[in-house]
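Take a look at this one; I'll ask things after.
Only one protein chain is missing; all other protein chains are in place.
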Amino acid sequence: MSEEHFIVIGNGPAGHHAAVTLRLEAPGARITLISKEPHGGYRPHLLPKWISGNIKEEALYVCPVEEYKNMAIKLRSGQKVVALNPGQKELVLDHKEVLRFSGLIISVGGTPRIPEPLLIFKDILFTLKTLEDARVWREEIPRVDSVLMMGGDLTSLAVTKALLGLGKKVYFMVNEEAFWPLRWSLSLFEEMSHRLQQKGVEVLADQRVKGITRKGDCDYEIQIGRQTVRVGMIGAFFGLTPDVRFLAASGLRLDRGILVDEYLYTGFKGVYATGDCAQIYHPALRDYWVSVGHDNAVELGRTAALNLVGNTVKAGAAGKCIFEVQGIKVNTSWWTEF
Amino acid sequence: MKTSGKVLAEQVKKIGESKVFSIRSPSLPTWCPGCGYFGIHQGLNNAIQRLGLPHHKIVVVSGIGCAGRYPFFTDTYGLHTVHGRTLPVSTGVKLANPELTVFAVGGDGDGLGIGGGHLPHIARRNIDVKYLLFDNSIYGLTKGQPSPSSPVGFKTKASPQGNKDAPLNATLLALSYGASFVARLFAGDPEGITRALVQGIGHKGFSFFHVYTSCVTFDKEYKTWDHLKQWVHPLPAKHDPANLKQAIDEALEDQFSLGILYKRME
Amino acid sequence: MGNQIRYSVEPEDFYYMDVNVPCQAACPAATNIPAYIRALFEGRYDGSYSINHMANILPGVLGRVCSRPCEDKCRHGEPELGRPVNICHIKRAAADLRRKAPPPEPGPLASLGKKVAVAGAGPAGLAAAHDLCTLGVAVTLYEAFEKGGGMLRYGIPEFRLPREVLEEEIDYIAATGAILKTGVRVGIDVPIEDLLREHDAVLLAAGCYRSLRLDLPGEDLPGVYPGLEFMMQVCAGKPPSIGNRVLVVGAGFTAFDCARSALRLGAEDVTICLRRTEEDLAVTKDEAIETKTEGVKIASLMLSRKILGKERVEGVEFVRTRPGEKRGEGKREVVAIEESEFVLPADCVIVATGQRPEPIRLTVGKKGEEVLKADPDSFSSSMKGLYVAGDYLTGPSTVIQAVGMGRRAAEKIIRDLTGKPFREKTVRMEETEITDRKRAWDYVARQEMPTVQPVPERFRIPRTEVETGLSPEQAQEESKRCYLCYLHYEIDIGRCIYCRYCIDVAPRDCIKLVKEVKTNEAGAITGFTETTHWAEVNAIVIDNSRCIRCGECMRVCPVNCITVTKVELTERTAQEGKDHV
Partner (left out) sequence: MAKVDLTIEICGMSGDGTIAAGGILNEAMSRAGLSVLAFDSYPAEIRGFGRCVTHSRFGDQEMQALSEKTHVLISLDDKESQSRTPFLAKNAVVLFDNKPPSYVEEGTSIAAHVEPDVRLFGMPFTDLAAAASGSTRGRNLAALGGFAVIFGVPPAHFREVIAKKFKAKGEKVLDANLKSFDAGYRYASEAFKERERPVLLLPEPGKDEERILISGNEAVARAALDAGLKLYFGYPITPATPIMEYLAKALPAKGGRMVQMEDEIASIGAVLGSFFAGKRAMTATSGPGFALMTELITHGVMSETPAVIINAQRGGPATGMPSKTEQSDLQAAVFGGPGDSARIVIAPTNVRECYEFTLMSFQLAERYQTPVIVLTDFFLNNRVEKVKIVGASEAQREDWNLYPDESSRGQYERYRVTESGISPRAIPGTEGFLFDATGLEHTEKGRPDYSSEIHSKMTEKRHRKIRGALNDLPEPVEFSSGEAMDVGVIAWGSTFGSALEAVLRTQQEGMKVGALKMMSLFPYHAEAIRAFMKKCKEILIPELNYEGQLANLVGHLHGKDVVRLNRTTGMPMSPTLIYERIKTLI
């Protein structure tokens, strides 16, 4: 067993738990955990709580950085994978170092998605996925008193709650494409708007953004339909697109994310994809979907690890509570928080 | 013109089988890439191989400087002495064990500077030592100072206004000291070095080889490869190596004619 | 040193060419790419155009529509070295910037006293006609449509290939003496047997214009158009009315042309529906990006099952797919997922899923409907004197493949008619000087093709060409990026002093300390046994498969034992040994 070398790409909830599970399941194996971000693993779904000040930064981290060493997991932080050859079982890091593996789990998660028409406003839109993004939010928020939230994915709901907690005026422009691949049904849209309005949020129905002009520092004017809104900051929350550009030439089957079967198997021996970057067919949706939410990611992370060492565990959709969209149940733990 | 793959592969195979490079040490030399010493090393190696001298019967005595490292890169016995004392030490080695072939190697600083006093005595004693003086007219190991063979006006960190002292002519010195075999060679022509050495090794007595070479790192103005390639040329055909006077005249008039200037017949 | 020249037809040297000039090896017409890029760098636009013209008689056209197999193999595109050279855009720049005059032709050799008829004035037919004429054969070119060009005129929209460029290059071919008869359908207006009687040989290069059908229920509803017919109506200037929501089913250039044309016809919501994913598209990456920026949406992993609607098409029922196993080198299998049906509304559906050749019926033979059988290598068919080439032989392929086949068919015909090969492939080696290429040029950014911006501006006049062509400065800058892989750098082992200066200045691991050189049976170098044990370093050798021809080693070698030879894959007329270059 000892010449086994398992690599996990991405140290989000899925990647971290995949690595930990691998360590338990394969004590003799060499495990390398590669993370693009310079610090140890943390819980992204708690970021809104950190922004609102309810929890301290330490609470975000899954474990201190030294812990990885005790678990004999070599954490390579601040290093990016730029190419993968699953057939040859080797990958290349950004600084042209080649690593060979006997088993691989890809859990690179997603990056905030911005629909094509809004791409030209990319530089002034604030998104939230990484600890770095959260730091930017923590610096910006004290300087503004009103925020326009565009999109409406699960993170936006948590951030809205944090903003309200900080006494900010929140405008909310719900976008039907916010929650790829699901489309908002009218009933769900009304329920959402109603709940938001109850909390003092001004919901803007018409989603066509005509233009955004910068009036000054932290002062933007947005034309939506016939309405114009003046806010200090604009957040973009259109869900995540799997971060798989680096796999273009790898031969892995890609669409939006990495196409895997229900065992998270990519079709290449010993290579699995899990977490937000894995694209699984969802019979109920009659479409492919990408897991959402922290608990799903942790669950999928464990599943991929178990399957890599030889088990056959089906990727379920764990998570404490059912989230209703168009009558389709999606397990996630967030909804109840609202 | 492009060589065919077959021919190239065959050429490399033959070199491998000929074991011509078995004289080299396992580790790659630490001289700067492009240094002339590689050409001299090639020349000397081929001479040893051509004569089939058993490696364990060879001692290379070296002084201090880049040439001092020479013994570490050859598969022979080596004695890396202190600065300037190459020739007295070689004398000791040869007299103690005459059936050894003793090569003394050193630079122009080691041989004409600190060690200058020893050349006349090994010459007049005619000790059967083969002395190769690598002349690149600079102190390289101490990062570029003028040496006894640097020309007047030669600019370095230690001679910002240009070198003031007139250079020594090593070949002329060796001839005037009575060396019984004197040759002048060029690092860029390893075959020439080999031919001269084969004769020199056969010659019973002190053989002096003045080898022009280039320091690619610290000498960008005087003995660069381009200059040397323009300046050197073979000795005139009519040159008679047995005639000492003619050899001295040649050494006086033309500093860059290559070949065996003098060979005293026993 | 006098420029010594040597020719070789050794298998070893052909193997060397395939490994060392990968772009030329990948080009179906074996264009001498480094030579024409160097010509452009030296500002010799005409020279560059004529070097191109020797291998591919439509440089201006292909500079716009080629599928660029060469760029995928370009050494500058290796993972470590960045992005490939814009070979195709340079070809177009040479065509755009040259003096507009017919390129020099090898000139009609003495008339061979032979007459050949060519059916189809598409890329394959034109290429064959050109070669046959320039070699002294009287050629008559029969074209079913009113004008020559075939798919180039009727399948590719004007915003991608302006007609004046096409006409100009067809005129050059006519100038070689080929007589063009349009509006004549061989096999229908003129029976093949008559042609065979009046000519020494007949070449069928009629392309393939029969669209493949999906054979779905509702496929014949009004508002459903096969891709090629849609494009032919658009190209003919009589486009159908298509409403607002358009679904295009297909993954090739035709599908993308239909989608972009639909936008230009005013459709608001155009979606290309793929059975597999964007990764498996046949079009180039730039084409996909350009199409998406124009507003076309690309949806993947959906298989069309039924076309719905009463009088007109109203929507399409799809089913989700899962990518299956890869069939050998071909595409991945498409596996439908049960109960994954869903419907997308549509005002117009375009089915652009490929074409197949229109069989030419022979009136001779029992059933009177005997369909032709032909051999793809020798282009000859089951009837003596009757040859087949281009898409008509192989089914839909790329323009450059058609041109390549046309030239090779002409060669085969000449050999059959005269009993002698008139042209042979050869490797030409010439001692040459080092180029002035500088190391800093390896970091020149790839010059992107300027396009009409902003996007709505392209729709104002639908036929405006989107790509406006590299400026002379951009072309020059881009030509610097080419490593000129036809230069062969080599160390003369006899004079090398093993000083490793060349390795010190080498930009990558392209010069090796070698114990042994490995060759294949043909004698070409396939690899090295490297060593750092100095006594085992038998030679220092330049590994030409890693060498990017920067010339630094040659500049520093103290004993000048590195030489450079220009090694080109060219064609030579067999008889007089006069070479075309």
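Per-chain residue numbering starts at 1, and chain names A, B and C are given in the order in which the chains are listed.
Definition applied: a residue touches a chain if its C-beta (ideal position, glycine included) is under 8 Å from a C-beta of that chain, and two chains touch if they have at least 3 such contacts.
The model shown is predicted, which means the values in this text are computed figures rather than measured ones.
> Let's see if you follow the contact definition: name the visible chains touching the chain that is missing.
It touches the following shown chains in the full complex: A, B, C.
> Based on the whole complex, identify which of A:10, A:40, A:152 or A:257 touches the chain you can't see.
Missing-chain contact among the listed residues: A:40.
> Of A:72, A:98 or A:284, which residue touches the hidden chain?
Touches the omitted chain: A:98.
> With the full complex in mind, choose from A:24, A:65 or A:166 the residue touching the hidden chain.
A:65
> Any idea which of B:7, B:95, B:158 or B:242 touches the chain not displayed?
Checking each option in B:7, B:95, B:158 or B:242, the one touching the absent chain turns out to be B:158.
> With the missing chain put back, which residues of chain C would touch it? List them for me.
Interface residues of chain C facing the absent chain: 80, 438-440, 442-443, 504, 506-509.
> Applying the definition given at the start, please give the residues of chain A touching the unseen chain.
38, 40, 65, 68-69, 75-79, 92-100, 132, 135-136
> To test your reading of the contact rule: which positions on chain B touch the chain that is missing from view?
Those residues of chain B that touch the unshown chain are 30-33, 64, 66, 69, 80, 82-84, 109, 113-114, 116, 139-143, 145-146, 148, 157-161, 165, 217.
We adopt the following convention: only the chains that are shown with their structure count from here on.
> Could you see whether A-C or B-C has the larger number of C-beta contact pairs?
B-C
> Averaging over Cα atoms per chain, report the distance between chain A and chain B in Å.
70
> Rounded to a whole Å, what is the gap between the Cα centroids of chain A and chain C?
Spacing between the chain centres: roughly 42 Å.
> Out of chain B, which residues touch more than one other chain, so two or more?
none
> Touching residues of chain B toward chain C in the complex: what are they?
1-6, 8-9, 11-13, 15-16, 21-29, 31, 33-36, 38-39, 42, 73, 75, 187-188, 190, 214, 216, 225, 229
> Provide the residue numbers of chain C that touch chain A in the complex, in ascending order.
So the residues of chain C in touch with chain A come to 79-80, 277-279, 292, 300-301, 320, 322-323, 332, 337, 339-342.
> Contact residues on chain A for chain C in the complex?
It is residues 83, 92, 96, 116, 248, 253-255, 259, 281, 283, 286-288 of chain A that touch chain C.
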